[in-house]
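Below is one structure, written out as structure tokens; comments come after it.
For this view, one protein chain was removed and the others were kept in their places.
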Amino acid sequence: MNLSRNPRIREFKFTLSRIFSNPSAIIGSLLLLFFVTVAVLAPVIAPPKNHRNPYIIPHKGYSSVPKPPNKENIFGTTAGQYDIFYGAVWGTRTAFRIGIIVVAIAFVLGAGMGTVAGYYGGAVDETIMRVVDVFFAIPFLVLTMAIVVAFGRGLDNIIVALTLVVWRRYARVMRAGVLTVRDQEYVQAAKTIGVSDTKIMLRHILPNAVFPVMVIAFMDVGSMVITAAFLSFVGLGAARGYADWGQMVALARNYIVGPADDPLRYWYTIVFPGGCIILFVLAWNLFGDALRDAFDPKMRRR
Amino acid sequence: MATFIVRRLLLMGLVLFGVSVLMFCILLTFSPERRAAAFVTSPQQARDIPKIIIQYGLDQPVYIQYYRWVKEISAGNFGYSTVAVSPVSEAFMRYLPITIEMNLFSTPLIIIIGIWLGTQAGIHKDKAIDQVTRIFAIIGWSLPTFLFALLLLMIFYGLFKLFPPGVLSNSVEMFIMNNPEQFIRYTGMYVVDGILNGRLDISLDALRHLVLPVVTQVTVVIAILVRVMRSSMIEEMSKDYIITARAKGADRKTTCFKHARKNALLPAVTVAGWLVALSIEGSVTVEVIFNRPGMGQWLVQSATQLDIPVILSVCMFLGLIYVTTNLIIDVLYAYIDPRIQLS
Partner (left out) sequence: MRKLIVIIFCLAFLAASLNATHATEKDIFIKSTIATLRTLDPARSYDDESRMKLENLYERLIHFDGPYTDRFAPVLATEVPSIENGGISKDGLTYTFKIRKGVKFHNGEIMTAEDVAYCLKRAMICDPDGGPNALLLEPVTGRGVTRDNDGKIIPGVFEKIDKAVLSKGDTVVIRLHKPFPPLLGIIAYTNCSIYPKKWAMENGCWDGNIKNAAKFNGPPNGKEPLHHIENGSGPYVMKEWKPSQKFVFERFDDYWGGKPNIRVGITQYIPEWTTRKLMFQNSDLDMIEVPPNYINEMESIKGIKIHKVPQLMVTCAMFCQKIDPTANPNIGSGKLDGDGIPPDFFSDYDVRAAFAHTIDFKALKEDACNNLIEIPSSPNIKGLPYSKDVKHPEFDLKKAADHMKKAWGGKAWEMGFKMVITFNTGRIVRETAAHMMAENIVSLNPKFDIEVRNVDWADYLVTFQQYKYPVFLIAWGADYPDPHNFLYNYLHSDGHYTRYSVYKNPEADRLVEEGIATVDPVRREQIYTRLQNIWNEDIVGVALAQRMVIRAYQDNIQGFIPNPLYSGAAEHFKTLTKQ
């Protein structure tokens, strides 16, 4: 058997070629590759001093005045003398942790609910979708903020809160996708020959309706980091000295505008962590955009 | 049509009830002590916490507290806001106009610029303008709002001393305070009130304070509209009727703007609800940085200071706005697009 003859593999190859014919996708995936490398190699790039918890940024001294880049701290130090380079490197792991955990759990939850609602319809659909409506009725940030306040500040609770809020969108998009697939002939055929509901949902419906949700999920991985930064900004995020870009940016906000005679004196406190956030979000967005163009059946073969 | 609207109205009630239950569940994860602690500010006052719990019934069972709350709400009493130092309903009237005023300026700009940019990007897919627009939109999307706002403040107020934070200049505010009969607050929105009172200078002053908040709001919110408009434009442009029209020799401008954009606008309408939600969220940051005492600043303060009546009422209010917007959109949609049947 020639492997390349297999239609799935051929299709996959075509998809890949579609994705990588798009320059923004190449930039996106290169950026992603870079961040993954940094995250994986973090202990090598920036060896931790605190072995119990490597996410604690090392600091020498307690001075509240940031210090510009020098030999010892190549990105400089921020208030409290926390090393910006270390924070940026280990913050990559934090960013992946926030993004991936939230989106993965919310994806499973939301896509599952959406599939069940769309497939069974009727009362099941009605109940699930009304719950989704309730979650949808409160703006994203407001609801997240309320949950974080209730559970207490900190990154772990931010992850929980985001997960509890993000799934609603996946459920809705998934259901819409399932509805279009549900009545196709091949599903009906599977039903008549007595394939179990679970199997139909997993084998036939999910693979054909999941792409739009996946595209959204991809893009959301990046925006989760932004939301976490916002929560740090209103004072609900990680503690000072924790390797988290959002925390570092929120801490540096009082240094954006330096002294009157030298307003850009503390540029490094904001540029490095802020740049990390922007590039990280950019990477996921570019990649997600390309994915959508590649998977969109209407545009696929043009 | 009528049955559709009635059904939706009933559902609206159901959803709002759900919102209230959800918010109550979230807020009741606080211990009574912690909720009581919201009433005190110094350790000196902390000895009164047990008394505060008793006075406000914070240790009563959940369903009793919920019942009490619903009873109060139905009597039109939304509780007392410790942050706003007044009843919630009164504070609403004070904060809402400030937020509405800003969005009154930002929303049309978002719609006009968003649709224009999205259309251009869609028509010239993968060309320079498309790539630039996409990068611009993605950066607007990926830059934390507060960073952008602080940068604007630094440049235009710190460096050029042009657009100050706040709502009005102090001299103007003193004038209004000293001459309440010469300046009547019809709406609470100073630009509008200035025109109504024939005081264009006051309108201009208010406008000057609005520039930076509006620019921030537009930059942040516009990304989503550009994105939707672009992809829906691309889709329309690839449809057979456009290709036919082009093949028949209709000129580019007509096909793009007369036919394609008209139809492409349809999906863009559906993100209107989203725009509302994003505008509310944008207001939060913008109001904190530019020191505008509106709903957003109020909400952040209430959330961090555990002002529970405010969190509950604001969420109910936002829920109401959201479901109403969606209802209007659905009805509009049905009118615009006859293919959609209301069931």
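First chain written, first letter: the chains are A and B, and each begins at residue 1.
One rule holds for everything that comes next: a residue touches a chain if its C-beta (ideal position, glycine included) is under 8 Å from a C-beta of that chain, and two chains touch if they have at least 3 such contacts.
None of the values given here were measured: they were computed from a predicted structure.
Among the options B:80, B:136, B:317 or B:333, which residue touches the chain absent from this view?
Result: among the candidates, B:80 touches the missing chain.
For the chain left out of this view, which of B:5, B:25, B:46 or B:132 touches it?
Looking across B:5, B:25, B:46 or B:132, the contact with the absent chain belongs to B:46.
Mind listing the chain B residues that contact the chain we can't see here?
Answer for chain B: residues 31, 33-34, 37-52, 54-56, 80, 82-86, 91, 94, 150, 153-154, 157-158, 161-165, 169-174, 177, 201, 204-205, 207-208, 211, 288-291, 293, 297-298, 301, 304-306 touch the chain left out.
Contact with the hidden chain only, please: which chain A residues?
52-53, 61-65, 79, 81, 152-153, 235, 239-241, 253-254, 256-261, 265
To be clear about the criterion, only the chains that are shown with their structure count from here on.
Provide the C-alpha centroid distance between chain A and chain B, rounded to the nearest whole angstrom.
The answer is 24 Å.
Quick one: which bits of chain A touch chain B in the complex? Just the residue numbers, please.
24, 130-131, 133-143, 145-147, 149-151, 222-223, 226, 229-230, 233-236, 246, 249-250, 253, 256-257, 263, 270, 274, 277-278, 280-282, 285-286, 289, 292, 298-299, 302
Quick check on the complex: what are the chain B residues that touch chain A?
11, 14-16, 18-19, 21-23, 26-27, 29-30, 131, 134, 138-139, 141-147, 150-151, 153-154, 158-159, 231, 234-235, 238, 277, 280-281, 284-285, 288, 299-300, 303-304, 306, 311, 314-315, 318-319, 322-323
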